[in-house]
Structure formats: C-alpha cells, structure tokens
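Sharing a structure here in structure tokens format.
Note that one protein chain is taken out, while the other chains of the complex remain in position.
By written order: A, B and C. Residues from 1 in each chain.
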Amino acid sequence: MVGGRLSGEAMVNIGIVGARGFTGGELFRLCLQHPDFRVTYVTSESQAGQPVAGAFPTLEAATDLRFASFDVADACQAADALFLALPDGEAMKIAPGLLEARKPLVDVSGDFRVRDRASYESWYKLEHQSPRLLDQAVYGLPELHPEVRQARLVANPGCYPTAAILAVAPLFRERLIEPDSLIIDAKSGVSGAGGRVGMREEFSFPAVNENFRAYGVVGHRHTAETEQELTRLAGTGAEPVQIQFTPHLLPITRGLMATCYARLLQPADAGTLLDRYREFYADAPFVQITPAPPEIKHVSGSNYCRVSLAVDPRTRRVIAMAVIDNLVKGAAGQAIQNMNLMLGLEETRGLLAPALYP
Amino acid sequence: MVGGRLSGEAMVNIGIVGARGFTGGELFRLCLQHPDFRVTYVTSESQAGQPVAGAFPTLEAATDLRFASFDVADACQAADALFLALPDGEAMKIAPGLLEARKPLVDVSGDFRVRDRASYESWYKLEHQSPRLLDQAVYGLPELHPEVRQARLVANPGCYPTAAILAVAPLFRERLIEPDSLIIDAKSGVSGAGGRVGMREEFSFPAVNENFRAYGVVGHRHTAETEQELTRLAGTGAEPVQIQFTPHLLPITRGLMATCYARLLQPADAGTLLDRYREFYADAPFVQITPAPPEIKHVSGSNYCRVSLAVDPRTRRVIAMAVIDNLVKGAAGQAIQNMNLMLGLEETRGLLAPALYP
Amino acid sequence: MVGGRLSGEAMVNIGIVGARGFTGGELFRLCLQHPDFRVTYVTSESQAGQPVAGAFPTLEAATDLRFASFDVADACQAADALFLALPDGEAMKIAPGLLEARKPLVDVSGDFRVRDRASYESWYKLEHQSPRLLDQAVYGLPELHPEVRQARLVANPGCYPTAAILAVAPLFRERLIEPDSLIIDAKSGVSGAGGRVGMREEFSFPAVNENFRAYGVVGHRHTAETEQELTRLAGTGAEPVQIQFTPHLLPITRGLMATCYARLLQPADAGTLLDRYREFYADAPFVQITPAPPEIKHVSGSNYCRVSLAVDPRTRRVIAMAVIDNLVKGAAGQAIQNMNLMLGLEETRGLLAPALYP
Partner (left out) sequence: MVGGRLSGEAMVNIGIVGARGFTGGELFRLCLQHPDFRVTYVTSESQAGQPVAGAFPTLEAATDLRFASFDVADACQAADALFLALPDGEAMKIAPGLLEARKPLVDVSGDFRVRDRASYESWYKLEHQSPRLLDQAVYGLPELHPEVRQARLVANPGCYPTAAILAVAPLFRERLIEPDSLIIDAKSGVSGAGGRVGMREEFSFPAVNENFRAYGVVGHRHTAETEQELTRLAGTGAEPVQIQFTPHLLPITRGLMATCYARLLQPADAGTLLDRYREFYADAPFVQITPAPPEIKHVSGSNYCRVSLAVDPRTRRVIAMAVIDNLVKGAAGQAIQNMNLMLGLEETRGLLAPALYP
C-alpha cells in the first residue's frame, strides 16, 4: 500500500466504523467475498468488546473479531482503508482525523453527499462539522463520477438516489426531457430503514407484512443529493433541477425500485432510448439495460442495477425504471466498488456474485 | 320485490354468474354478511355440478350450493338480482337476456365501463356485442354517480380506477390542477390478477415473494375508464383528460394503493385541500380522509377507501394517495354497494365491517 | 339483562379491559359484527383519554369511544359484561370486584386457566392474587366444557391449547392413544406475541420475514393448561398426562397450526378415526373435520377450527392436525363464543363470518 494504491499481492486491511447496523453487516459479508480485502477493525459504541458474531450470527464461522470503541489511532494502526457506516452527523466528526492519516475513506452516511453546506444543513437539520471537506468529497456513483479513482474521501450515495439517478442520467445528460417534469415514485424494502428498524412499532412484522404505505412524502433528505446530481448532469447553464420524490415502504426485506416519469422534449421511441442507455452505460459493469420492466428479485443480494424504460406516445412521457438491492448497490456494495477504484483495483473486484434467485 | 325495489322484510335472492374466481368468492363471502341478501344461484362453466365449498373451502359451513352452468331462464327463476363476475368480453353476451327479464345487474368486468364503443374496442381489443347497452349502463362509483340508484345495469369500476379516481376527483371537479399533469403510480396485491393467478409462473410464490415489478407500463385497459371519468369530472368544455398510469405488483395478496401526482394551478396548502376533500366526500360513507399517508392494511377486508394528500410548495405539486382492498371496494364490495342502491337499500348495508387488523 | 341473561331485544353493553393490544382490538372488531353487543367501555392505562381509533385506525368509522383508565365502579356502571384482555397477572387483581357486581367475565389471560394454584405459580412464576376464584373459573373451551353456560368467570384458553386440545380430544376421551406419547409441534403467526411485538427487535419485519424458528422449546406456559385438560379428558383414574410441546414462529401475521403425534393403542385407520371425530364434534359448530390436511388460510379471520388426521400403519401413530386464527378462535372469537353462552345466546351469534380468502 503506497499512497492508497494496492501493490502486489498484499491484502488490504479494512476497517468498518459503525458496524452494528445492516450496512455494517453487509460490508463485512461482502469483504469476506473480496479476494483482496480482510476486515481487521470494526467498531460499535454500543457493542464495544462484544464479538461481531454475536450481533451477526451469520458471520460466526467467518470471524472472531470483536467490536472496538472507535479510536482514531487504533483505526489507523489496524486498517489501511475505512468504511464509515455511522448515522448522519457522525462521520463528519471523525473523517478529518482519518484523512490526515491518509486513509482512503468511503462514508455511507449523508454527511458528504451534498456539496453545498447551506443546502446540507437545511435538508438534514444539522450543522456541518467539517464543511472544509465538502469540496474534497467525491459523490461515489462511479458510473457518473470517474474522479472517484483519485478521491481520498468518497460520499457513498443514498439508496434511492442511486437507483433514481441511474434510471434517468442519460435523459438529463442528453437533454431529452423537461427537467422539472421529473417525478420519482420509489419503493424500498424495510432494511433501508437501517438501525431504526429494531425498536419501532412501525417496522414490526405485523405493521409491515401485507401492507404498503408512503412516508416522508415531501422533504425526504435524499431529494437534495438527487437534485444536485441531476443538475450537474444537465450541464452548465441549466437551471437547478427540482424533482418530486416519494418513497414508499415495501413488505420485503431487501430491494428498491424507482419508477421515474418525465416529459420528453421530442417524441422518441423506447427502442431508440434503450439504445442510447446501452451506449451511455457501455462501460458500467453493474448497470444492465433490459427490454422488460426490471424486477427487484433479479438483483437481490447483488451489486447490479437493472434499468428499463417505456415511452407513452400519447403523453410523450418516458417512464424509466431501475431496481437495486438497497443494501448492496444502494449501500455496502457500492461502497466497495468505490473503494476498489480508490485503491486502483478492478471496479468489479469481489462484487460479481449474481443475485440470489429465487 | 317490485320493480327491482325491496319491500318489507323479504330477502333478495342473489345470483353470481362466474363465481369461480376471487371476485366471485368475495361476492359470496360478503353476501353472507348482508342481512338482506341470500345467494341462491352461482355459476361456473368449469365447475358446473360441483359444490361451491369445493372451490372455496372457507365457505364450507356456510353453503351447500353447487355451481350451475349458466342458463338465462334458470338465472331469472332463481335470482332477483345478479352479479356478473365473468372475464372481459363475456358479460356483454348475457346481459341483454337478464335485463329483459328486468333483473338488476352489476357487472364487475370491463364490458360496460367505457361508454364510447370505439374506445372500448381499441383498449380491449374486442368487438362489443351489446353496444346498445353502453348508454344504459351507469359507471358504478357511487360516490360520483348518484344515478346508480336508478340504474338497471351498473358497470362496476376497475380496482385501479376506483382508488385513483377517488384520490383525485375533488381536484378535477374543482379545477385545481393541470389536467394533463396527472400521473398515477399504482401498486396492487396479487389477487387483482384474478383467475389468471393459478396457472402462471409469474404469479407463483417464488416469483412474487420478496419481489416487486411494474407491468402493463403503457396501455393498461384501466386507463380508458379513468380518463373517461376524469374528463367527466372536469366538466363540459374541458379537453379530454390524458393520464399516465403505471401498475405494479406488490408481494401481498390483497390491497391496492394509488399515488397520484398533479400540478396545482394555484398554490395551496395541504390542510386546505384536505378540508375540501372532507367536504366533497361528506356524504360518502366509505371514503375516509386521513391526515397521514394511508396504509393498505387499514382497509384490508373492508369496503373503505382511505385518502390523503400532501403538497410540495417547491414544485407546486399535490400528491394524492388512496388505498383500498382491491377485492372489496375494488370489486365485490363496491358491487354490493351498487346493488344496495339499485334495490333502494341503505348504501352501507352489509358493508360496514372494519378491516382485519393486524 | 337479568342475572347475566339476555332478555328481549336489548343490546348488551360490553366492556373491554386492557383494550390496547391485538386481542383487545380484535374483541372490538368482533363486537361490531355482533347483533347483540355494543362496546361501551374500553380501558388502557397507557392510552387513557385517547380515542380508540387513534390506536386502531381501522375502527375510525365505527367508534368515537375513548380509552378510560380502569375503575371498577365505572366499569360496572358502563358495562353489562366484560372481557379482560390484560397481561398475565393483572386480571386476577380486578376480577373479584367485577364478579361481586355480578358481571359476567371472560378473562383472556392465563390467570384462571390452571386450576391448581401451585401449578399456576410454578409455570407462571407469579403468586396468585385470587386463588379462591380458581375453583369458580370455567375453562372456556366450549366444545368440551358445556358448564360455560352456567359460569360467571370464564378462563379463555390460550391459542396453542385451543388448537392442540381440539386436535386430540377425541383420542383422549376415547382412550385410543398412549397418553404420554403425545407430541405437539405448533406453529403460530406473530400476532400471537401480543403487545410484546411492537418494541422487540426479534419481532421486527427483517427478523421474522423469510425466517422460521422455535422458541420456548421446553417449559412454555401453555403446557400447563394443555396437560390439565387432557388429563381431565382421559378420565378419572388416569395418570396425569405429560406432553411435549414446542412452539415455533411463522412468518405470517395471523394463524396457528398444531401438528400432534401420538401412538395408537390399537391399529386403526384414518377413515374410522375421522368418523369418530365427526361424531365427537357433531354439536360443535366451529369445529370442521376435513379429509385433507387443514390450511391456516382456510380459517384466517374466522372462529373456525379445522381438524384432520392421518394414520401411519407402519408406526401405529396418529398425526392429528388443527388450524385456527390465533386472534379469533385462539382469543377474541372464543371469548365471544363463551360470552354468548354465558348470556344465554346462541353460541354462534356474531361469529359465523367465514375466513377472508385469499
């Protein structure tokens, strides 16, 4: 490891800070499948001293690590590169110390996704503790941000924005739609609620099973990063994009779908648009363009994003749809994809396992 | 029973034509709870001669009826009023004979929902066999069609249109939105697929469970009746409304939600709109306006439709949401509600059972 | 109402003490369907003063009652008959006062199910506060306890015992099996966990969905009442029956199945045994003997118990199976069935709604 780049056959020692939640556990699982990664440091304030396998029985055969309480010196000693899987508002406190020690960092929280400090503080209702880092952080959607390869700090996208942005990026980049016509109707499995699931009645089995509901109907935090990225895609000179975004809770554990509606500027047929999508994503190994509407189960457990679209000639609208596993491409898998790139590894390293089906 | 009206204490003898599917079974279940209805005639061509309880084990204690093969004379002899629960294209063949015998009819198929013959034939890819009846048929959304009380033939609405129209009717009637901005993103449980569920791999448990997908993305038949009704609500002089409608398959058995997006003509806040909704539905016993986003489980097994909305001041869009049980308010329950009105009974008769929860 | 008996057309005013949990809500729902019952008093200490419909949105159209804090004078004033739906250990404290006021009581907790005080205290790890009432209480499995009709205090059976005892009662009563060979492998939906569901991670959606596990493998409280009743069925002179009982958690909301294994004393074929079951339950309107293995969904939402059996001639074992809805026949429905009998009403009054299917 020199300057964040991997040389020779060495394994990369990986730290996971805030490893008690679903994303932390998924990071651990995916690192086990990674031929170059070895988890050497995991933290949880509430579980400090306890074995990781106590919190994640599925990892029992795989590790005898114990959770540590986070300490920057320990972290730098134990890990070559780190994932931060803390709640919003926490990563910004510890990132500076780790970056000073020149550790590649991927933060899966929202702390560094929104480049504009005022916008962050308004959507997140939090004061930013490390505003200086906002400029350095790269938004880690590698399909659209090749500069991840040079990044020291990557802000891993939210699960909803990952699916939504991938679903409509070609439309914005090629200026095919009326920007302000975009409506994102999104649906996620329960694991998207992260650590909050355990103790809240609204996420108990009887409250979710055989049920479906919208939540955070106007004002969900993920709106901010989605608008930021779509504005960027629309290019200089374009007005800031304003979207409509509505998340819903699916009675499934994993998986997320975004159904996106926008008005085409010019009539176009689905076949032509699908071809443009294929071209746009020609170098994106995890984006699969499919002729039929994508299904969540076709990506569950995998890092793939499947995208399709239809066009309604009557209304001149395009309906673009994307599915991902919210814990993989929507969180831990994408974080590893980013880390691969930061470390000079093949983007797909350790991430090619297909979905579990059925 | 004189002229289709109920007098005194007599029970109404009910016929269900095409009773083998989910809607037929649900009609039977709801009639059992109805103090004035008694099912006396049920047909199924494939099950003719077999006991109803063989097809619906849940009805074992309730009935020893057997399925008949449909015969108009038998039907008129055995039943005072009939529900037609046949596939699209079938009701139009037998309705004339039953109407001639002056039997009140509620058809739950799509045959009489679209008043314009050409439109019907274009959306349904079927030639209409009884075009003369299209004018007589009343679209059976009683909240919006008080003339159901005088009808002899009611076209029971589709499940998606029931939820979607109820969600946005006040917006159209009061001309609060840009009509062509309406997008309906709808999600339904599997029982909405009716009789087709049993033998198709796409509806097998492993294909649906932990999954979610869109289908019929452009061109679903329910578009036709929704546009017809919204155009009517918009009033004379208005352009024909064109909507965007996308159905999705939820991994649940019962229940349906429509999330509807439209651009407000003038800024308005949610509270004010909710008040207008409450006023609009003041006489509608099955429509419940709720401040929080409605949940499917709050209506499962019941004839209620719960409606709520939010407004995004940034985009000036209203997001209106409605949930129903697709087999009750979306099919059998609404059919009984219509029949109650046709027979001069209280609209809510036999239909007030609350949802099964949890 | 004279002496707990219903006369004429009067409605019975019903009180539900401890109405915040799933059983309380289900009692309310079923009372709404009961032609003679009217809920007039509901209590919840944590929700006192709040509207019932706040806790149960499904009841919004049905009631504007508010939860009271329990008070014996208020209760006696407001209600003719009461259901106690409190946690184990609570009903025993308030039952004496209500009985003094000559109010018919059905307690759905475990407090009065075990006649032997020492046994109760050993299984429940609680000191009994009203041991004097243990003799008066009738075990409310009406199919086996006709004396419910004369009871003032009925101990409503647990959900598991209801299914298990009904599955094997004829075998014990007719002494067809080796009593100590009985093994009950039982599986229940999550609502069986009652009020504890909301706040415990083990009942969160991701912890239950696509999962299955045993719990309370040896020593579940329901063992005590099951053994008591089977011993009684075996008749005087028989040894106390000792059973093996293992509950499991099904990833469903409602429903329960007991699979029961016992060694036959003499070879017998399934057909003969099924006939004896039919005879045994000839007067039990809610017990349905079916030739095929029963399915939970055939009883969900209903008060029916479906029972079937098979015989393995190789091993001379009988496998008896029963399914119920744990919240209806396993709790609230059976409580109403008992109350009907206590009040001199038809046993089936208000309880004949078939299962919701599909």
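Operating definition for what follows: a residue touches a chain if its C-beta (ideal position, glycine included) is under 8 Å from a C-beta of that chain, and two chains touch if they have at least 3 such contacts.
Just so it is clear, the model here is predicted, and its values are computed rather than measured.
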Task: Among C:Glu26, C:Glu60, C:Asp107 or C:Asp185, the residue in touch with the chain that has been omitted - done: C:Asp185
Open item on the list: Out of B:Gln47, B:Ser191 or B:Gln334, which residue would touch the omitted chain in the full complex?
Closed with: B:Ser191
Task: Option from A:Asp36, A:Glu143, A:Asp185 or A:Glu210 whose C-beta touches the chain left out - done: A:Glu210
Open item on the list: In the complete complex, the non-displayed chain touches which residues of chain C?
Closed with: 180, 183, 185, 187, 189, 206-207, 210-215, 217-218, 242-244, 246, 248, 250-255, 257, 259, 261, 293-297, 300, 310-312, 314-315, 317, 319, 321, 323, 358
Task: Absent chain, residues of chain B that touch it - done: 22, 190-191, 197-201, 203-210, 251-253
Task: Contact set of chain A toward the excluded chain (per top definition) - done: 22, 25, 29, 32-33, 56-62, 191, 210, 253-254, 285, 288, 290, 295, 298-299, 301-302, 304, 352-358
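One rule holds in what follows: only the chains that are shown with their structure count from here on.
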Task: Central chain (by mean CA position) - done: B
Task: Whole-Å gap between the CA centroids of chain B and chain C - done: 37
Task: Length of the line joining the C-alpha centres of chain A and chain B, rounded to whole Å - done: 40
- [ ] Provide the list of chain C residues touching at least two other chains, using ranges where the numbers run on.
- [x] 22, 191, 209-210, 253
